[in-house]
Every structure is written in structure tokens, then in C-alpha cells.
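The complex appears here minus one protein chain, its other protein chains still in place.
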Amino acid sequence: MSLSIRNQIPGTVTSVTRGEAMATVRARLTGGQEITAAITLEAVRELGLAEGRAVRTLIKSTEVALATGPVEGISIRNQLAGTVSDIATGGAMAAVKVTVGGGELTAAITKDAVEDLGLAVGSQVVALVKSTEVSLAAD
Amino acid sequence: MSLSIRNQIPGTVTSVTRGEAMATVRARLTGGQEITAAITLEAVRELGLAEGRAVRTLIKSTEVALATGPVEGISIRNQLAGTVSDIATGGAMAAVKVTVGGGELTAAITKDAVEDLGLAVGSQVVALVKSTEVSLAAD
Partner (left out) sequence: MSLSIRNQIPGTVTSVTRGEAMATVRARLTGGQEITAAITLEAVRELGLAEGRAVRTLIKSTEVALATGPVEGISIRNQLAGTVSDIATGGAMAAVKVTVGGGELTAAITKDAVEDLGLAVGSQVVALVKSTEVSLAAD
């Protein structure tokens, strides 16, 4: 099966926090970073997610924001440092590829944002992803 | 492979509109509804998406909003009418299951929204999903 979801980074579950409807799952990526995913409690059950479980974290390109450095004092749990490797620009949007530890991320952001941040191939950036935007796949 | 993404509805691609960075793909679901997905152009290429291609539309629960009836004059392209079949409520969030033509959707919305809309099992609702939140899988 092929997925349109550009960003698939393998990792291992390190903790599961269960609410009544939702759960937060933390995973350590192969590059060493930690990722938090907020998913339904039902998904945790059906995928049998528990500490030690191998997973892939799935993140749609439109859910990835970029910053020119680490951001402090922000609710966004996931921040992955990397380097811009490619930029494809359209009339309104741009697709920016970022090489991070353990893989590559694509961020679909506005053309304006690319210009305002002065992004180019080689730029150091931090990819930001809200926990509610991270899905998990268990093989 | 198992996915945490609760909402996976099969369909067939009816059109692909290509931009420089992004593309919009329309698909007809087995229930007869049309879905629009805004995905990267690269994903269209790698999945070989074209008219007639069988796909599954993937929508994370946190991306599904609910309305008590059809909504006019809104940029949200995807509206699927259905009936609430289950509600699990937590301290902040709720997971609401909706039976639609061709499958079942889970919506993760705030507890406040469930109360304000007076949702209960049997309620008629319309599930709303922004095109940028729809991913596609090609088998």
C-alpha cells in the first residue's frame, strides 16, 4: 500500500497516557528525537500500542510548520531540527523538503512564508508538528 | 499494517488538478459521495494517481468537524451526511462515531461542542473535513 502522506518516520513507543476519549503516545524516532501523537483511545487499543512497540509516525505535509530555530514556550510538542534540501514553489503554496535525523520531512506551507523566512536549500530549520496531527502505523 | 487513522473510506479517483507544489484530487466514495483531497504534487506522482484509480481516503479523527445539518457558503469541500452511533466523552474531548454511506467516521471534537450541539446516539449530523486534511492510499 502506498500513502499520499509524505512523512513516515519509524520509531518505538516509549509511553502511552490514556484519557477517556483520547490518548497521547510518545515514540522515540530512529534519529533519537521524541514525538508525541494525540490519537483516539480506540486506536491505541486496536493497534495494541504499548511501550516498546515499533511504529511509524505519519504526518501529512500540510501539518508541518517550519521555524528558523527552536521555539520555546509553545504548546506544539514536536520540534525536529533539520536542513532544507529542496523547495518547489507554486502560485500560492510551496513544498519544502527538510532532512531530519532519521528521515526526511515535507512541509506544505504558503509561498509567503518561504519568502518571509528567507528559506533556501541549505537553510537550518526546525519542523513543528502539533500532537493532534501525528498518526501512527503499527506493522 | 494497522493505522491509528480511524477513518478510511474506499473510493475511485474522478479527477486530478495539478499545481506546481500541490494538487487537488477528487474521488467518488463507494457510498456515492465525492471527496476532495489537497495533497502534494509529489504524492500524486509517486502514487500514480489518475482518473479511475482505486484509493482509500484517510482522515484523522481530529480533523473531522460535525454540523447538525448541511452547511452552505463554506470553503470546506467535504460534507458527509450520517447518523451518530456512539459517543465517548472525556474531561476535555469526545470521540463521536458517525455512520455515513460507505463506512463509519470518528470525529474527535471538544466535549463543549458535543453539549452545544446536543449530540446523542441517533442524531443526524454532517461530517465536515477540510481538503488539506484528507490523505489518500493506493493499494
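Each chain gets a letter, A and B, in the order it is written, and its residues are counted from 1.
Assume contacts are C-beta pairs under 8 Å (C-beta built on N, C-alpha and C of every residue); 3 or more make two chains touch, one makes a residue touch a chain.
As the structure is a computational prediction, the values presented were derived from the model and not from experiment.
Seen from subunit A, the chain kept out of the figure touches residues 17-24, 36, 38, 62-63, 65-69, 71, 73-77, 90-93, 107-114, 117, 128, 130-132. Where subunit B meets the chain that is not shown, the touching residues are 17-24, 36, 38, 62-63, 65-71, 73-77, 90-93, 107-114, 116-118, 128, 130-132.
We take it that only the chains that are shown with their structure count from here on.
With centres set at the average Cα position, the gap from subunit A to subunit B is 20 Å.
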